[in-house]
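Not every chain of the complex is shown here; the ones you see sit where they belong.
Every chain is named by a letter (A and B) in the order it is written, and numbering of its residues begins at 1.
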Amino acid sequence: MRGIEGEQVLLRLIVSESRYEAGQPLFRAILELLRKEGVAGTTVLKGIAGFGHDRDIHTIDIEVASLGLPLVIEVVDTPEHVERVLGKLEPLLAGAVVMLERAHVIRYTNSATG
Amino acid sequence: MRGIEGEQVLLRLIVSESRYEAGQPLFRAILELLRKEGVAGTTVLKGIAGFGHDRDIHTIDIEVASLGLPLVIEVVDTPEHVERVLGKLEPLLAGAVVMLERAHVIRYTNSATG
């Protein structure tokens, strides 16, 4: 893994889990692309409720409305790498929320592989 | 949906899932208010463990202690809108953690509804 200590970027993509892209869940297509592009690290969190595109509240415990729960895909990497990856991600991001935050990475090491 | 590109605010509310307000879970009362106020987008994440108000660790896999797991309610919107909504939320937020972070929103579109 690349070391990416210092002032970096936390990229957050919010997509619906019910969106598909070419027959597979959109978030998987995004994960595959992120891995292929070699981003330093990615975490996917699943929301239990939320709203965004529409005015319906999606929630996990009302069965009929449990489609479309939000997924938060977090990527941490250098500003340059995030910028480049965003260009590649663009065709997948219609309807997604895309946010950038500054993050100070103070450790990003792996004792096993350096 | 309103477009909210540019420098915006990520509002994060951390509340206990076991809190109720007027007979319904507090987080639902908050979600309803956020929707009524027309915030651009909201995501609710559920923690598997945490502590805050008290010194007990709440965790999902010790059954007896699995009450009071934290919920993270994330709202992204303009600084002005977040400010206004916070005023309305105030009666619901006793005991909650309320954080504001800056977020650069580079895309917030919906191909379907613009």
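One rule holds for everything that comes next: a residue touches a chain if its C-beta (ideal position, glycine included) is under 8 Å from a C-beta of that chain, and two chains touch if they have at least 3 such contacts.
Treat the numbers as computed from the prediction; the structure is a model and nothing was measured.
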Copy count for the complete homomeric assembly [2 present here]: 3
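FYI, only the chains that are shown with their structure count from here on.
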Rounded Å distance between chain A and chain B, as computed from the means of their C-alpha atoms: 19
Partner chain A, residues of chain B touching it in the complex: 1, 10, 27-28, 31-32, 35, 40-46, 71, 74, 76, 101-113
Interfacial residue positions of chain A with respect to chain B in the complex: 12, 14, 45-55, 57, 59, 70, 72, 86, 93-102
